[in-house]
Every structure is written in C-alpha cells, then in structure tokens.
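Every protein chain except one is present and positioned as in the full complex.
Chain nomenclature is as follows: A and B, assigned in order of appearance, with residue numbering initiated at 1 for each chain independently.
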Amino acid sequence: MKSKINIFLMEYAINSLLRRGGKNIFILLIFTLLVFLLSSALFISESIKLELNSVVKQLPQITLQRFQAGRQVDVPTSRVDKLILIEGIQSVVPRVWGYYYFKVAGVNFSVVGVDAFEEQYTKQLQDIIDKTDISVFKQDNSMLVGSGVRRVLDENYYKDFFNFVTHDGKWKRLNIAGVFNSDVSLEANDMILISKKSAYEIFGMDKTMATDIVVKVSNPTEIPMIVSKINELYPDMRTITQDDIRVSYQNIFDYKSGFFLALFVVCAFTFFIIIYDKASGLSSEEKKEIGILKAVGWRMDDIIKEKFYESFILSFCAFLLGLVLALFFVYGLQAPLLRDVFIGYSQLKPPFNLPFNVDFAHMILLFLLSVPVYIASTIIPSWKASTLDADEVMR
Amino acid sequence: MIKLEKVTKVFAQGQNEVVALKDISLHVRGGEFVVLKGASGSGKSTILSLIAGLSKPTCGEILVDGKSISKLFDNFSAMFRRENIGFIFQKYNLIPTLSVKENIIVPLIPSNPDPKEIQIRACEVMEKFSIASKADMLVKNLSGGEQQRVAIARALINNPRIIIADEPTANLDSKLSLELIEILKKLKAENRTILVATHDPLFFELDCVDCVIEVKNGEILK
Partner (left out) sequence: MTLTPEIIALLMLDALFLFFSFIAFVISVRIYLKWDSSSFSPLQYGLEKQSYLVGVVIKYIFFLKLPLFLFYVYTCDKLSNIITGAMCASGVVNSVDFGLYLMVFKILNLYLFGFWLLLHQVDLKDEKQSFTKLKFLLFAIFFIFLLSEIILEVSFFASLNISKIVSCCGTLFSATSSSYISLLFKIDSAVLVGLFYGCFVLMVVAYFLKNSPIFIVSNGLFLFFSIASLIIFFSTYVYELPTHNCPFCLLQKEYYGVGYVMYISLFMGTFYGFCGGVLQRVSQIVMPHYALISIVSNTFYVAIVSLYPIVYRLHNGVWL
C-alpha cells in the first residue's frame, strides 16, 4: 500500500492540463457550475433548517387543537381550568391568533392577540412585550408589527396606522405603536401583535373561545405522559409537541433538497456521459504523447496514474471554486432566485435573512457527491488511453 | 546480445490481417552499430518496437541478453525499456510546452526518484550535449539542432545500453544529420549497441556502421 505522492508526475499532470487548456476550461466551467448549484441548494436548505429549528425551540412544548368532523375548530376557554389541574403542567395559555390576508400586497400576516398581563407562551414574545410600554395594549387601537410587516405597510403608504377589514366587512383602524426586530426572522417578520379584544373583533370569534391552547411543562421528559393524560381527558383534542414539529420540518426540507439532488444527479450523469465521450476521443496529438511516454518506459499504471492526477486536480479545483462561489452566493448575496425553490411560500411571506450554517460534514458530503463521480467518468477513458499500442503511434 | 528467432508479426486492420513481419531471424552483438534499411512500411519500425518490447510478436521469440522480451508483462517490459533502451524518434517528439529539463526527465518520473538524484542526472546529460544553459527554456523556442540534442539527452538519461533510432534524420537538413551521426559515433565509442531504421543513404556508407540489413515486405534480404 506504499503510495508516495509523485511530485514530478503531479507537475506533469498539471502541465498536461494546461496544454489542452480550451477543452479543460470548458469542463472546469461546467463542473464548477454543477458544484455551485449543488452546494447552493444544500446550503440554503441547511440554513432554512437551522432557522426553522430555532423557531421550533421557541414554540410551545405542547399545542392543543380541537378537531370536529376532521376540521380544526376553536377551543372553549373553559377547558383551561381543567387542564391546569393535570400534574406536571406548569401553565396553560389560550391563544387567539390567525392569518390576515392583505390583498393589496398579496401577503399573509400572522395576527396574534396578546394579553399583556398574561405570561407569554414563548420567551421571544415575552421579550417583545417586556420591551414595550404595556399601555399600548390597554388602548384597543394600537398594534406592534414585525419589521417585515412594517416594510410591506410602508410600501402601501400605511405609515402609522392600518385598516383591518373585519369579518363583517367593517374597517378597524389600528395605530402602529412600535416595530420589533427579532434574531429569528422567519417567524417574527410577518407578525402583528394586537390586544386580544381587537383580535376577537377582527376574526369575528366568540369571546369564550380560543384558537388553540398551549401548555408548558416543568419537566420536558414528562411530555409523553402528560400528552396521554390530555388525550384521555379531551379525546377531541390533538396534541402537537415540539418534537413532532421538528421532525416534520426536517422531513419537508430533506425531501425538498432530496428532490433537488435527484434532479442534480440526472444532470450530473448527463454531464459525465459528455465527459466520458470527450475523454475517450483522443486526438492524434494525445495518442502520440502516450506513445512517447510508453517508449521511454512508462507503464500502463503510470499513465493511468497521470490521468488520475489530471482528473483529480481538475475536479478538485472545480469543487473548491464551486464551493466558494456558492458560499458567496448564498450568504453574501442571499441566494436570489434559488431560495424561492426552497421557500415555497416566499411570495406570501416577507423576506428574511439566511443564517450561516455550514460545517465540515457538509463539505465532505459535497465532495463525495461531485469529485468521485467525475473521476469515475474518466476511469475507462484513461485506461483505454493507457492500452494504446505505442508502436502504432510510432509509425 | 539481441536475438530475434523466427518472429512473425500480424496486425489486425478491421477484418483484414496485415503481415508486417514474416518469420525473420536476426542477431545483433553488443556494441554493434546496425542499420535497418528499407522503404517505409517495409517492417523495420516493427522490428524496433518488438526489440523495445513495445509490442509483442504473433509468434517467435525475442531475446535480449538471453532474456525473453516477448513474454514480459507490461510492468516488466516498461521497466526493461526504462533501464536498457533509449529512443530517438523522427521529429524529436518532444513535449513542446515543457522546458528542456522537464522534457529530459520524463523517463525518470515513473520511478519517483529523489529530486536531488534527478537534478544530478539531468545536469550530467545536459552538460554532455551542451544544452545546460537552456535548461529552463521551453523546447518550442529552441532551434532544430538544440531540439535534437534535447531528444538525445532524454534518450540517454537512464544510461541505456541500447539506442534505438527510428528515421532519425527524416526531418533534418544535411548539417543536422551529420551532427546526429557524430553523436551516434560517440555513443558507439561508449560501447552502446545502436539500431537505426532509416532509408537515408547517408548511413549506408559510414565506417562506424557494422552491418546494414535490408528489409523488404516484412522479410530480411541478405
């Protein structure tokens, strides 16, 4: 297994690559492009995953939804008092929230009703409330908006107020009392916080009802136990735990990037057939060179090795180049166009920033997806080249 | 030293078979200067490539120093070539984008020797053929005579005992041809065996040539 790297052979290989510059630059460009597309796709999906994971961590430990005839319906707030009696549950909060479709901009806002005196069900929400003057929610005509919402409203000339259209077609005017930023942009970007009373009014909900109920548990390992108790008490309620959401998010994005990859594999194989074809058709110049090499005492193995160095150097350079370009494209330029493939609802959601999430394992993954495949496509052509009869070249 | 015994070589060209050599036998002693003469396509190049182990005979045997070349596997025939044979081609067959030194060390690359040793050996042959001053120049920028000396230096870097030249003067003017012959004479004086395949009459009258063999249609004429 002794295989010292032969520097002179490496030098020879690099020189040989440069000698056939035109052909190799073409291959380098195409291959760089493929690696670039592939890495961008992976980086985007990984950073969305990271983003969603941090959102999930903010989510309530257990969310309870009521189902009637297979559809989600509102939950009577009276259930809160019974739930709080279950041992292990720390707090139970009824939520009033929903989506508001802003027709003019074609955007969905999440509208959340907040009672400033309640304990908020996520830390993030609590932070926002703590930073603001509570009096905002005492008056029923104010709201807090996420930075994304603010931008959309600005573009539509709502500088300091917004007119909601309530369920019965009346206008409900709310003043913008403040704007919040959040490190977790995906969730908070499209959020509007209003008082619970305004929320009931806009959505036209019964005041004894809530959209859903969130439950906080003192010991996370007891979650499965508590879930089974809740199911016993209220068979019509569906329990969603943090873990359920995390798994389903992961799946969606694995599926999406998987789909993209499958397409990539098809493209890549087409490309490699072209490579194979290009590499097998040796010019008379190349044939002559191989003849000379054999005549001066190179073995078939040496010629194959030289070709291997060539394809490794070429594909590795393209790999690095594609990788760097993708890093710049995704994190520098925020991946224009391509991110829309992954964020299916991007048209409906205000934009957000892609957080940096790349580790060594991703590099290995990308490497394994690209370089070995390229080398594989050159195995047979370089073997064929090495078996050329030198004496036919001499004549 | 070099012995061909009843060697036949048949090439397959599509459906047809072309007989390049017909049952030839040949004997070359160590230190001899032998010229193979004949028109192109007569089979003299085939004889050279068989002796070098570049191709294998269809039947018959080739012995160099009593060792059968025809039965060697690629690994060993390449090793044999590397250690024993120096090739001089027509048109020099250098690699134009490599420097003089890089061209000369090509035969040394596969054995992956110590860079110091490469340096020493390259300097030695470059001195010998007075091209040391051009070591780092690209060969495409050299004159014909210099390119020829680079090609010979490459052939000699492994210090081979057998020099094989295939139509060495085909592309040279008369001045360069004479220069080449001078070099070959020197090599013979160093007791190397020299085989030249050519149809250049310049070689037929030389004093240093021990034997001229005429090849025609794959057979040796006495």
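Note that in this section a contact is a pair of C-beta atoms (placed from the backbone, for glycine too) under 8 Å apart; a residue touches a chain by one contact, two chains touch by 3 or more.
Bear in mind that the values here come from a model prediction, so they are computed numbers and not experimental data.
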Handout entry: Of A:7, A:104, A:247 or A:273, the residue in touch with the unshown chain
Key = A:247
Handout entry: Hidden partner chain, touching residue among B:71, B:140, B:186 or B:216
Key = B:71
Problem - Of A:300, A:318 or A:390, the residue in touch with the unshown chain - result: A:300
Problem - Contact partner of the left-out chain, one of A:111, A:153 or A:373 - result: A:373
Completion exercise
Absent-chain interface residues of subunit A come out as 1, 42, 243, 247, 250-251, 254-255, 257-259, 261-262, 265, 300-301, 304, 361, 364-365, 368-369, 372-373, 375-376, 379-380, 383, 386-387
Completion exercise
Where subunit B meets the chain that is not shown, the residues are 12, 56-59, 70-76
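Here, only the chains that are shown with their structure count from here on.
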Handout entry: In the complex, subunit A residues that touch subunit B
Key = 4, 6-9, 11-12, 15, 18-19, 288-289, 292-302, 389-391, 394-395
Problem - Touching residues on subunit B, where the partner in the complex is subunit A - result: 45-46, 48-50, 52, 54-55, 74-75, 78-79, 81-83, 85, 87, 89, 93, 95, 97-98, 102, 105-110, 112, 115, 118, 154-155, 158, 166
